[in-house]
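Quick notes on the structure that follows.
Only a single protein chain was left out; the remaining protein chains are all shown in position.
As written, the chain order gives the labels A and B, with residue 1 at the start of each chain.
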Amino acid sequence: MTPTLLFVQSLNGLQFGLILFLIAAGLTLVFGVMDFINLAHGVQYMVGAYLMAAFSAWTGNFGWALLLALPSALAVGLLLEALVFRHLYDRDHLDQVLATFGVILFLNQGVKFVWGAAPLNVPAPEWLSGSVELADGLLYPVYRLAIIVAGLAVAALLYVLVNHTRVGMLVRAGASNAPMVSALGVNIRRLFMIVFGFGAMLAGFAGAMVAPILSVEPGMGDNILILAFVVIVIGGIGSIRGAFLAALMVGLVDTVGRSFAPNLLRLFLDPATASQTGRAVAPMLIYIFMAAILFFRPAGLFPAKR
Amino acid sequence: MNVTIKTLGVAAVLGLAATPALAQEKVKIGLLLTLSGPSAVLGQQARDGFQLAVKDLGGKLGGRDVEVIVVDDELKPDVAVTKVKGLLERDKVDFVVGPIFSNVAVAVHKPIVDSNTFYISSNAGPSNLAGKSCSPYFFATSYQNDQNHEVLGKVAQDRGYKKVYLLAPNYQAGKDALAGFKRHFKGEIIEESYVPLNNLDFQSELAKIASLKPDAIFTFMPGGMGVNLVKQYRAAGLADRIPFLSAFTVDESTLPAQQDAAIGMFGGSNWAPNLDTPQNKKFVADYEAAYNSVPGSYSMHAYDAALLIDSALKATGGKTDNKDALRAALKKADFKSLRGDFKIGANGFPVQDFYLVKAAKRPDGKFQTEIVEKVFDDYTDAYAKECAATN
Partner (left out) sequence: MTELAQTRSAPALPFGRRFELVPVILFAVFAAGPILASASGAEGYVLSLLTRVMILGLAAMSLDLILGYGALVSFGHAAFLGIGAYAVGILASHGSEDALVQIPVALAASAGFGLVTGAISLRTKGVYFIMITLAFGQMLFFLATSLAAYGGDDGMTLPERSRVAGTALIESDVAFYWASFFCLLVTYALARAVVASRFGRVLRGTRENSVRMEAIGFQPFRYQLAAYVLSGMMAGLAGCLLANQTEFVSPAYMTWQRSGELIFMVVLGGLGTLHGAIIGAAAFLLLEEFLPEILHTLGFMLQEDMRARLVENWKMIFGPLLILIVLFARGGIMGLWRRGHHG
């Protein structure tokens, strides 16, 4: 394994991790502030991708499509909040799991009803569709670099929002003690709505960003939801900082581990066994990683203080 | 044609005995297909293909009215077993047609053939059903799973590629695919790369491919995985440099999403929409008119399954009770397949031609696969000799 390859794989891990972060950020906020388990967060990512596909087909322009997709994703999130989630805040977690599972079933089937079961295509914008040569013969798509840049920008924006604005302060306070915030006269319902809508929009943004590189299809949010939960649990629920670090770690462990696990194992085992074991172990890596973290830190890396 | 899902089952569970006497004259076909989840598009293609055939045959098979009962296996083997038992014992179907996926095919095989019902696979062709576990009640209008991969192996060998990179998802069908490729390819395999099933991002594999510079890559990436791989392969600038050989990766179910990214990529198939026969031209045109999408091999196999049943029922005068006579008639396959040459071999699988196909954009802006060259003529699968059943 050459250093260049390691570098490219790390870039891939970073890009995957940032997408995970965009989804996990909303999830961890909703969970931390509202104490609400939202399984439907994954379908909001899917809805973002579908809206992107629809607007991109309609306008024929990536930028306009993104501009239209974001507020629409926000609107879908707020609509769901008003119709379903709002009635679940004071219920226990199992009720929330069940009802939001119902939302998943409905929306997965719903997008199929509207757009058909076949995967959809979203073209990348012309000026981002080339690739740059990182090393001899190693081309890296510009669009992926754009995802990395966008992901980092959103992370920075979130950092500023959470740490240096009044709403951010309330969110932080809400994550450690929601009843107290409410008792201090803050309109907690409105805060919830803002947090919720924002989270939904972030997930929708992630979906819109990956639409040109991944296939847009029903159920695309299901597996990524599980990964997002892995991320927020490793990071510590309610912690944006934790979610950021955990997302990058999960991205790197998955991407780099997958390509280097067989090589590592070859140090101890004969090549045939190593590649077979490597193949069996690779998909388990993130789960082993999570179990290990939780073994040593049962409340994640950055547990909310309460 | 009458497509229904019986309400009888509800009554049956409540213990309200109700056996339909009037439905007796209709021949009943159970279509077991994956109609939910990300792979639903494949099941829809098969369902539409079958129903188009029934329509073209005037709503009758072998002169008898047809009742087609469509059930969704949800891609869960245990759900499929229960649903198949429902088809067999509640609806008392005469034929089961389907499924899409091999794991479902393996799971439902036993209950169907144990009940002495004819089982016509319109897509899945797992090796054990072609070989060791073959059954006189099983027929396929598709292929044995390995065969499409063998086409690409043969092509790679014939074109004199020295080094090939293999890429597949880490599950049984993926491993079978690579084994199928290697049956005819004798050059060097520089790497066999497996990714987790439902992998979305192939960037790490693409980086490796770029650094290893193989003469070609061969891959098996069905469904959404194939969409992602093709788009990312094109974006990484590899498509113009390293030939892309594939099976079930670039076809009519994925091309609507891959579009221009897939143009020029190769696949292996027993048929393509542009196969030049009058019957096929009519089929493609009718299918597009009715369902607004280009038919893939999933539709073609299902269409042929209906023709096969029709031909057999014609030979027996519409009777289904004499199983041996019906089997002999099915085996004869006395109908004109959309793909031209078509026979049923000793193990119930077809003996047919295979082609190298290539993704292309049609003048009307739609995408389809097109035949490049014939690779195998009257080709029998590798497992037929392991089959002991005398079909």
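Annotations
Rule of thumb we're sticking to: a contact is a pair of C-beta atoms (placed from the backbone, for glycine too) under 8 Å apart; a residue touches a chain by one contact, two chains touch by 3 or more.
Here the structure is a predicted model, which means the values were calculated and not measured.
Of the listed residues B:26, B:175, B:281 or B:314, the one in contact with the hidden chain in the full complex is B:175. The missing chain, though absent from the display, is touched by one residue of A:41, A:112, A:144 or A:258; that residue is A:112.
Only one of B:62, B:86 or B:348 touches the chain withheld from this view, namely B:86. One chain is missing from the display, and on chain B it is touched by residues 3-19, 35-36, 72, 75-79, 81-82, 85-86, 88-90, 92, 102-103, 106-107, 109-111, 126, 133, 170-173, 175, 196-197.
Touch with the hidden chain on the side of chain A covers residues 31, 35, 37, 84, 87-88, 91-95, 97-99, 101-110, 112-113, 222, 226, 229-230, 233, 237, 279-280, 283-284, 287-288, 290-291, 294-295, 298-300.
The rule we apply is simple: only the chains that are shown with their structure count from here on.
Centre-to-centre, using mean CA coordinates, chain A is 35 Å away from chain B. Interface residues of chain A, counted against chain B in their complex, comprise 2, 4-5, 8-9, 12, 15-16, 109, 112, 116-121, 123-124, 129, 131, 137-141, 143-144, 212-220, 223, 255-256, 258-259, 275, 279, 282-283.
Touching chain A in their complex are the following residues of chain B: 36-38, 40-41, 44, 170, 192, 194-198, 200-201, 203-205, 207-208, 210-211, 213, 223-224, 227-228, 231-232, 235-238, 253-254, 256-259, 293.
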